[in-house]
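Of the protein chains in this complex, one is absent; all others appear in place.
And then chain A:
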Amino acid sequence: MKKFLVKIFFFCLISVIVYPIFIGSLGSYWLTQRRLTKNLIFNQGGNSFMWSKLHEADTTKDIDVLILGSSIALRGIDTRIFKEYGLKAFNLGSNYQTPLQTEYLLNKYLNQFSPKYVIWEVTPITFQNRGLESFIDIFSNSNIDKGALKQSVFISDIIAWNTLIISLKRQIFDEFDNYNEREIKGSTKYVQGGFVESNNLDFDDRDKLDLYSIDFLEYQKLAFEKNLNLLNQSNVKILLVQSPTTYEYNKCITNWNYINSYFESFEENELIVDYRNYNEIIPNFGKDTSYFTDKMHLNRIGAKKYTKFLIDDFIETFSY
(Lines give C-alpha, C1' and ligand atoms only; values in the text may rest on other atoms or scores of the structure.)
Protein backbone atom coordinates (compact mmCIF):
# COMPACT_ATOMS: atom_id res chain seq x y z
CA MET A 1 0.00 0.00 0.00
CA LYS A 2 2.81 2.40 0.97
CA LYS A 3 4.52 1.87 -2.38
CA PHE A 4 1.23 2.48 -4.19
CA LEU A 5 0.45 5.70 -2.31
CA VAL A 6 3.99 7.01 -2.72
CA LYS A 7 3.82 6.41 -6.47
CA ILE A 8 0.41 8.06 -6.78
CA PHE A 9 1.70 11.03 -4.78
CA PHE A 10 4.76 11.43 -6.97
CA PHE A 11 2.70 10.96 -10.12
CA CYS A 12 0.44 13.84 -9.06
CA LEU A 13 3.38 15.96 -7.93
CA ILE A 14 5.34 15.47 -11.15
CA SER A 15 2.17 16.11 -13.17
CA VAL A 16 1.69 19.44 -11.43
CA ILE A 17 5.29 20.38 -12.26
CA VAL A 18 5.53 18.94 -15.76
CA TYR A 19 2.09 19.93 -17.04
CA PRO A 20 2.84 23.69 -17.11
CA ILE A 21 6.10 22.91 -18.94
CA PHE A 22 4.12 20.79 -21.42
CA ILE A 23 1.60 23.59 -21.99
CA GLY A 24 4.28 26.28 -22.05
CA SER A 25 6.37 24.48 -24.66
CA LEU A 26 4.22 22.19 -26.81
CA GLY A 27 1.06 24.20 -26.21
CA SER A 28 2.79 27.41 -27.23
CA TYR A 29 4.04 25.73 -30.38
CA TRP A 30 0.58 24.38 -31.23
CA LEU A 31 -0.86 27.84 -30.64
CA THR A 32 1.38 29.24 -33.34
CA GLN A 33 0.29 26.39 -35.64
CA ARG A 34 -3.37 26.93 -34.64
CA ARG A 35 -3.70 23.18 -34.22
CA LEU A 36 -4.41 20.74 -31.39
CA THR A 37 -5.44 23.56 -29.12
CA LYS A 38 -8.70 22.20 -27.78
CA ASN A 39 -8.38 23.39 -24.15
CA LEU A 40 -5.83 26.05 -24.83
CA ILE A 41 -7.20 29.43 -25.77
CA PHE A 42 -4.95 32.41 -25.76
CA ASN A 43 -6.62 35.40 -27.25
CA GLN A 44 -3.99 38.09 -27.54
CA GLY A 45 -5.72 41.16 -28.90
CA GLY A 46 -8.81 39.32 -30.00
CA ASN A 47 -11.91 40.93 -31.45
CA SER A 48 -12.36 43.09 -28.37
CA PHE A 49 -8.90 44.71 -28.91
CA MET A 50 -8.14 43.96 -25.28
CA TRP A 51 -4.42 44.37 -25.75
CA SER A 52 -4.78 47.93 -27.01
CA LYS A 53 -7.45 48.73 -24.47
CA LEU A 54 -5.49 47.56 -21.43
CA HIS A 55 -2.34 49.28 -22.67
CA GLU A 56 -4.25 52.51 -23.07
CA ALA A 57 -5.88 52.00 -19.69
CA ASP A 58 -2.47 51.65 -18.05
CA THR A 59 -1.65 55.24 -18.98
CA THR A 60 -5.09 56.83 -18.59
CA LYS A 61 -5.85 58.99 -15.55
CA ASP A 62 -8.62 61.17 -14.15
CA ILE A 63 -11.64 60.55 -16.32
CA ASP A 64 -15.22 61.70 -15.96
CA VAL A 65 -17.09 58.62 -17.03
CA LEU A 66 -16.01 54.98 -16.81
CA ILE A 67 -17.97 52.52 -18.91
CA LEU A 68 -18.14 48.91 -17.75
CA GLY A 69 -19.85 45.79 -19.00
CA SER A 70 -20.00 43.25 -21.78
CA SER A 71 -19.44 43.49 -25.53
CA ILE A 72 -22.78 45.31 -25.75
CA ALA A 73 -21.11 48.20 -23.92
CA LEU A 74 -17.82 47.69 -25.73
CA ARG A 75 -19.43 48.08 -29.15
CA GLY A 76 -22.44 50.17 -28.19
CA ILE A 77 -21.13 53.11 -26.13
CA ASP A 78 -18.93 55.36 -28.25
CA THR A 79 -16.45 57.31 -26.13
CA ARG A 80 -15.92 59.87 -28.94
CA ILE A 81 -19.45 61.22 -28.42
CA PHE A 82 -18.65 61.90 -24.76
CA LYS A 83 -15.76 64.05 -25.95
CA GLU A 84 -18.22 66.14 -27.97
CA TYR A 85 -20.05 66.83 -24.72
CA GLY A 86 -16.80 67.80 -23.01
CA LEU A 87 -16.60 64.58 -21.04
CA LYS A 88 -13.56 62.36 -20.79
CA ALA A 89 -14.73 58.74 -20.92
CA PHE A 90 -13.06 55.36 -21.02
CA ASN A 91 -14.78 52.16 -22.12
CA LEU A 92 -13.49 49.16 -20.12
CA GLY A 93 -16.12 46.84 -21.57
CA SER A 94 -14.96 43.41 -22.71
CA ASN A 95 -16.49 40.28 -24.22
CA TYR A 96 -18.95 38.63 -21.82
CA GLN A 97 -17.61 40.63 -18.88
CA THR A 98 -19.23 39.29 -15.74
CA PRO A 99 -19.27 41.09 -12.35
CA LEU A 100 -16.30 38.93 -11.30
CA GLN A 101 -14.11 40.37 -14.05
CA THR A 102 -15.51 43.85 -13.44
CA GLU A 103 -14.33 43.46 -9.85
CA TYR A 104 -10.84 42.67 -11.06
CA LEU A 105 -10.78 45.64 -13.45
CA LEU A 106 -12.15 48.03 -10.81
CA ASN A 107 -9.57 46.92 -8.27
CA LYS A 108 -6.88 47.52 -10.84
CA TYR A 109 -8.00 50.80 -12.39
CA LEU A 110 -10.49 52.60 -10.13
CA ASN A 111 -7.96 54.65 -8.15
CA GLN A 112 -5.97 55.47 -11.26
CA PHE A 113 -9.02 56.54 -13.28
CA SER A 114 -10.81 58.21 -10.32
CA PRO A 115 -14.01 58.58 -12.37
CA LYS A 116 -16.93 60.71 -11.20
CA TYR A 117 -19.51 58.49 -12.87
CA VAL A 118 -19.82 54.92 -13.97
CA ILE A 119 -22.12 53.73 -16.70
CA TRP A 120 -22.43 50.02 -16.27
CA GLU A 121 -24.05 47.85 -18.92
CA VAL A 122 -25.60 45.05 -16.87
CA THR A 123 -26.26 42.47 -19.60
CA PRO A 124 -28.44 39.84 -17.88
CA ILE A 125 -26.73 36.77 -19.39
CA THR A 126 -23.39 37.81 -17.87
CA PHE A 127 -24.92 37.26 -14.43
CA GLN A 128 -25.55 33.63 -15.15
CA ASN A 129 -22.15 32.99 -16.68
CA ARG A 130 -18.98 31.85 -14.92
CA GLY A 131 -16.93 34.35 -16.91
CA LEU A 132 -14.52 32.08 -18.76
CA GLU A 133 -14.67 34.00 -22.04
CA SER A 134 -14.05 37.29 -20.31
CA PHE A 135 -11.27 35.78 -18.22
CA ILE A 136 -9.47 34.62 -21.35
CA ASP A 137 -10.05 38.01 -22.97
CA ILE A 138 -8.46 39.87 -20.08
CA PHE A 139 -5.64 37.55 -19.05
CA SER A 140 -4.40 36.86 -22.54
CA ASN A 141 -3.52 40.54 -22.56
CA SER A 142 -2.53 41.29 -19.02
CA ASN A 143 0.19 40.32 -16.59
CA ILE A 144 -0.73 37.68 -14.06
CA ASP A 145 -1.20 38.87 -10.51
CA LYS A 146 -2.96 37.72 -7.35
CA GLY A 147 -6.32 38.85 -8.74
CA ALA A 148 -5.86 36.64 -11.79
CA LEU A 149 -5.16 33.59 -9.64
CA LYS A 150 -8.20 34.34 -7.49
CA GLN A 151 -10.36 34.55 -10.60
CA SER A 152 -9.01 31.26 -11.96
CA VAL A 153 -9.95 29.52 -8.72
CA PHE A 154 -13.48 30.92 -8.97
CA ILE A 155 -13.87 29.85 -12.60
CA SER A 156 -12.28 26.41 -11.99
CA ASP A 157 -11.83 25.52 -15.60
CA ILE A 158 -8.86 23.84 -17.26
CA ILE A 159 -9.04 26.37 -20.11
CA ALA A 160 -8.61 29.26 -17.66
CA TRP A 161 -5.62 27.57 -16.05
CA ASN A 162 -4.04 26.87 -19.42
CA THR A 163 -4.48 30.52 -20.38
CA LEU A 164 -2.76 31.53 -17.15
CA ILE A 165 0.16 29.19 -17.84
CA ILE A 166 0.74 30.66 -21.29
CA SER A 167 0.33 34.18 -19.99
CA LEU A 168 2.75 33.55 -17.16
CA LYS A 169 5.26 32.06 -19.56
CA ARG A 170 5.03 35.14 -21.80
CA GLN A 171 5.43 37.35 -18.77
CA ILE A 172 8.52 35.46 -17.57
CA PHE A 173 10.16 35.45 -21.00
CA ASP A 174 9.13 39.05 -21.84
CA GLU A 175 7.18 37.85 -24.85
CA PHE A 176 4.23 40.16 -24.22
CA ASP A 177 6.05 43.28 -25.43
CA ASN A 178 6.75 41.82 -28.87
CA TYR A 179 3.10 42.05 -29.79
CA ASN A 180 1.67 44.90 -31.83
CA GLU A 181 -2.06 44.95 -32.30
CA ARG A 182 -3.59 46.24 -35.51
CA GLU A 183 -6.05 49.11 -35.19
CA ILE A 184 -8.46 47.58 -37.73
CA LYS A 185 -9.44 43.92 -37.83
CA GLY A 186 -11.96 43.00 -40.51
CA SER A 187 -14.89 45.32 -40.09
CA THR A 188 -14.01 46.36 -36.54
CA LYS A 189 -11.82 49.23 -35.48
CA TYR A 190 -10.31 50.19 -32.16
CA VAL A 191 -11.05 53.76 -31.17
CA GLN A 192 -9.04 55.59 -28.51
CA GLY A 193 -10.95 55.54 -25.26
CA GLY A 194 -11.64 51.81 -25.41
CA PHE A 195 -14.56 51.80 -27.87
CA VAL A 196 -14.69 49.18 -30.64
CA GLU A 197 -16.49 50.39 -33.75
CA SER A 198 -18.41 47.84 -35.84
CA ASN A 199 -18.44 48.91 -39.46
CA ASN A 200 -20.37 45.93 -40.73
CA LEU A 201 -23.70 47.52 -41.63
CA ASP A 202 -25.27 44.28 -42.88
CA PHE A 203 -27.46 42.78 -40.19
CA ASP A 204 -26.52 39.18 -39.43
CA ASP A 205 -29.73 37.25 -38.82
CA ARG A 206 -28.25 33.75 -38.56
CA ASP A 207 -28.46 33.13 -34.79
CA LYS A 208 -31.53 31.13 -33.92
CA LEU A 209 -32.94 32.16 -30.57
CA ASP A 210 -35.01 30.14 -28.13
CA LEU A 211 -37.10 31.35 -25.23
CA TYR A 212 -35.21 31.27 -21.96
CA SER A 213 -35.26 32.70 -18.50
CA ILE A 214 -32.18 33.96 -16.75
CA ASP A 215 -31.16 32.93 -13.25
CA PHE A 216 -28.41 35.00 -11.73
CA LEU A 217 -25.55 33.09 -10.13
CA GLU A 218 -25.20 33.86 -6.44
CA TYR A 219 -21.50 34.58 -6.63
CA GLN A 220 -22.01 36.94 -9.56
CA LYS A 221 -24.64 38.79 -7.56
CA LEU A 222 -22.25 39.01 -4.63
CA ALA A 223 -19.47 40.31 -6.87
CA PHE A 224 -21.89 42.85 -8.37
CA GLU A 225 -22.96 44.15 -4.98
CA LYS A 226 -19.35 44.28 -3.82
CA ASN A 227 -18.50 46.37 -6.88
CA LEU A 228 -21.36 48.76 -6.17
CA ASN A 229 -20.12 49.20 -2.62
CA LEU A 230 -16.60 49.81 -3.83
CA LEU A 231 -17.84 52.52 -6.21
CA ASN A 232 -20.05 53.97 -3.50
CA GLN A 233 -17.10 54.23 -1.13
CA SER A 234 -15.25 56.19 -3.82
CA ASN A 235 -18.28 58.52 -4.21
CA VAL A 236 -18.84 57.48 -7.78
CA LYS A 237 -22.35 57.91 -9.15
CA ILE A 238 -23.59 54.89 -11.01
CA LEU A 239 -25.96 54.47 -13.92
CA LEU A 240 -26.89 50.84 -14.56
CA VAL A 241 -28.13 50.36 -18.10
CA GLN A 242 -29.61 47.79 -20.41
CA SER A 243 -28.41 49.03 -23.77
CA PRO A 244 -30.64 48.42 -26.78
CA THR A 245 -30.59 44.97 -28.29
CA THR A 246 -32.92 43.76 -31.04
CA TYR A 247 -36.61 43.34 -30.30
CA GLU A 248 -36.31 39.69 -31.32
CA TYR A 249 -33.56 39.10 -28.77
CA ASN A 250 -35.41 40.84 -25.94
CA LYS A 251 -38.58 38.92 -26.36
CA CYS A 252 -36.65 35.66 -25.97
CA ILE A 253 -35.88 36.51 -22.37
CA THR A 254 -38.96 35.53 -20.44
CA ASN A 255 -38.22 37.00 -17.02
CA TRP A 256 -37.56 40.69 -17.55
CA ASN A 257 -39.63 41.46 -14.44
CA TYR A 258 -37.17 39.57 -12.27
CA ILE A 259 -34.19 41.19 -14.00
CA ASN A 260 -35.55 44.74 -13.80
CA SER A 261 -36.67 44.43 -10.22
CA TYR A 262 -33.25 43.11 -9.18
CA PHE A 263 -31.47 46.14 -10.59
CA GLU A 264 -34.17 48.60 -9.52
CA SER A 265 -33.78 47.37 -5.95
CA PHE A 266 -30.45 49.20 -5.80
CA GLU A 267 -32.10 52.53 -6.51
CA GLU A 268 -33.84 52.38 -3.17
CA ASN A 269 -30.86 52.05 -0.86
CA GLU A 270 -28.13 54.49 0.07
CA LEU A 271 -26.06 53.89 -3.03
CA ILE A 272 -26.23 56.55 -5.70
CA VAL A 273 -27.56 54.27 -8.38
CA ASP A 274 -30.02 54.71 -11.19
CA TYR A 275 -31.21 51.98 -13.48
CA ARG A 276 -32.38 52.35 -17.07
CA ASN A 277 -33.65 49.64 -19.35
CA TYR A 278 -33.39 51.38 -22.73
CA ASN A 279 -35.18 48.51 -24.42
CA GLU A 280 -38.26 49.72 -22.60
CA ILE A 281 -37.49 53.45 -22.73
CA ILE A 282 -36.82 53.49 -26.50
CA PRO A 283 -38.61 50.31 -27.68
CA ASN A 284 -38.52 51.25 -31.38
CA PHE A 285 -34.73 51.29 -31.38
CA GLY A 286 -34.55 47.51 -31.15
CA LYS A 287 -37.03 47.09 -33.99
CA ASP A 288 -34.78 48.81 -36.51
CA THR A 289 -32.16 46.25 -37.51
CA SER A 290 -30.21 48.87 -39.49
CA TYR A 291 -28.67 49.86 -36.14
CA PHE A 292 -27.34 46.38 -35.44
CA THR A 293 -24.64 44.06 -36.71
CA ASP A 294 -26.32 41.07 -35.08
CA LYS A 295 -29.11 40.42 -32.60
CA MET A 296 -27.21 41.85 -29.65
CA HIS A 297 -24.64 44.33 -30.92
CA LEU A 298 -24.99 47.83 -32.34
CA ASN A 299 -23.11 48.90 -35.42
CA ARG A 300 -21.37 52.28 -35.58
CA ILE A 301 -24.55 54.10 -36.64
CA GLY A 302 -26.59 52.53 -33.87
CA ALA A 303 -23.82 53.14 -31.32
CA LYS A 304 -23.62 56.81 -32.25
CA LYS A 305 -27.36 57.35 -31.97
CA TYR A 306 -27.67 55.37 -28.74
CA THR A 307 -24.68 57.04 -27.08
CA LYS A 308 -26.17 60.49 -27.75
CA PHE A 309 -29.43 59.42 -26.20
CA LEU A 310 -27.57 57.86 -23.27
CA ILE A 311 -25.51 60.99 -22.58
CA ASP A 312 -28.59 63.25 -22.71
CA ASP A 313 -30.34 60.99 -20.25
CA PHE A 314 -27.23 60.73 -18.12
CA ILE A 315 -26.87 64.54 -17.94
CA GLU A 316 -30.50 64.88 -16.97
CA THR A 317 -30.31 62.12 -14.37
CA PHE A 318 -27.25 63.39 -12.62
CA SER A 319 -27.87 67.10 -13.40
CA TYR A 320 -24.37 67.20 -14.75
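Keep this in mind: a residue touches a chain if its C-beta (ideal position, glycine included) is under 8 Å from a C-beta of that chain, and two chains touch if they have at least 3 such contacts; residues count from 1.
Note that in this section contacts and distances are computed from a predicted model.
As stated in its UniProt record, the chain not included in the shown complex is "MBOAT family protein", which appears among "Heme exporter protein C", "ABC transmembrane type-1 domain-containing protein", "Putative tricarboxylic transport membrane protein" or "MBOAT family protein".
The hidden chain makes contact, of the residues A:125, A:159 or A:217, with A:159.
The chain not shown here is touched by just one of A:40, A:100, A:196 or A:296, and that residue is A:40.
One of A:1, A:153 or A:211 touches the chain omitted from the figure, and that residue is A:1.
Summarising the interface, chain A meets the missing chain with residues 1, 3-4, 7-8, 11, 14-15, 18-19, 22-23, 27, 35-40, 132, 157-159, 162.
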